[in-house]
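A single protein chain has been omitted from the complex, and every remaining protein chain is retained in its original position.
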Amino acid sequence: MTSVREKIGSSGFHRTVLKNGSPYCYMKVCLLDQETRLNAVELKSLIITGLKDLHGEVGAALPFDVLKFDEGSLTAVLRVCSGGLVKLWSSLTLQGYYQSQACAFRVLQVSRFNL
Amino acid sequence: MCSDLDRTPRTLLVCDRSSFLDEKNRVSPQVEKLHFNHKVSVLLPGCSVTPSNLDLVMNTFSSFYLIKKLPVHELLDPGLQGAINQGVVYGLSFGTRIDEDTCVALMPKGRLVLSLDKDSYELLGVEGKPSRFNHRTCSRFVVSVDLTDSSMAPGGRGHTRLLTGLRSHLQLQTDFLLSHHPEGGASLQPLLSRYDWSKHEPEVSCRHLTDLTCPDFRSCDCHSLLEWIGAVEADISCESSSSSFLSSFTCPEPNDVLSHALSVSICGLLLPHDVQRLIQELRCHLQQTQLESWASLTVHGFIDSPVSWGDNEHGVLSGGENFYNLLMFPDHTYHLHLATGAYDTCPP
């Protein structure tokens, strides 16, 4: 993280530029699977299984949060620390099965900001 | 190889802290510079219904038109030139994706920006620049034309060239969103009459929140602040404890609980001057209410717009955010956070 700080004048105008400052990345993902119904806990364990397959025990230990999960549309908002974004994303892409049933994740949006 | 696993796209966040009373504050030029606003959301503490004066402003945001399958050369129509030259028309191609398709933006200062892939750029035959978002090979180009320029007057050389390019070579058609300042409406009518169009009002939706945990804005760092505002907007609960299996997201400390809050969001093609009006009204509202109050305003730009701040080029790649958040306090001070996506240039 780098930050550039400039202060213009003494009149109280502060300007700070933060580069790569945000500690987290946010992902909006959608599970493409018509039949299964799963809840947030099952979703998280599904993602962890995927991480473990692709990145082993180190990957399975990657901390990430399921901020929100809509069981109707199977859409979730995930939060992951910036360094783990690539690992999480790649394992979501390669996730092919849930309980021996074909499924897939579609990443709808990735952002550094939770908005 | 594996060293790339930890790398993430670059982001930029500019934080300004100043006061509206400060002569150096640049809020209004900054607001004007983000031309294509998709969503405005307001978070107001201590209200359970929208105050009437705010409600009035929110419901009088300019409406916009969606024109189906508009041939882009129609934008060069002499009938429209008058309105464009006045600088009151905003237009943006709709349903196109900046990294895949051809995107068109008509900016209020009479500048037409086309973001084209290589094939259509060569078909068009108008000079442009390679896009900043090329990876190794040049596969995307940006053509930016100033329609107010003398050569772009109907019959002029540049005008004819662009017109033939768009009409006979490229035959570019796209769904188009069009909006205008209140005074520019009449000149759009002939254009609209020729195509399939519909008029849309910006959608206002309102949520009433109770028992909201809220951090202390003065001491909180800007990333956790934005995270919290985003969480409130997305209706994410901050209740979970940090040891929960699902999510360790909590409200930044120190925090207190608000009994009421109101979250209003407006969606559509929104004009900067409407946002200006809303900011003014929010400031008036803050003056009337008690101290220790605040108001937050978040404005999101269109992700697939070819421009972000001012004339700067915009692209998505892996995250196309361009938005700003304005946090206002009753003593006229404000915190402004401006953010752009991975490869965009710095906001003003």
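Order as written gives the chain letters A and B; numbering starts at 1 within each chain.
Going forward, contacts are C-beta pairs under 8 Å (C-beta built on N, C-alpha and C of every residue); 3 or more make two chains touch, one makes a residue touch a chain.
The rule we apply is simple: contacts and distances are computed from a predicted model.
Asker: Which of the following names does UniProt give to the chain that is not shown: "Large ribosomal subunit protein mL43", "NADH dehydrogenase [ubiquinone] 1 alpha subcomplex subunit 12", "SUF system FeS cluster assembly SufBD core domain-containing protein" or "Ribonuclease P/MRP protein subunit POP5"?
Answerer: "Ribonuclease P/MRP protein subunit POP5"
Asker: Quickly run down the residues of chain A that touch the omitted chain.
Answerer: Answer for chain A: residues 51-59, 90 touch the chain left out.
Just so we're on the same page, only the chains that are shown with their structure count from here on.
Asker: Calculate how many whole Å lie between the centre of chain A and the centre of chain B, each centre taken as the average of the chain's C-alpha atoms.
Answerer: Taking the mean C-alpha position of each chain, the two centres sit 24 Å apart.
Asker: Enumerate the contact residues on chain A facing chain B in the complex.
Answerer: These residues of chain A touch chain B: 8-9, 11-26, 40-41, 44, 63, 65-68, 77, 79, 82-83, 85-87, 109-115.
Asker: Please name which positions on chain B make contact with chain A in the complex.
Answerer: 4-19, 22-25, 222-223, 226-227, 229-231, 233-236, 245-249, 298, 300, 318-319, 321, 323, 325, 339, 346
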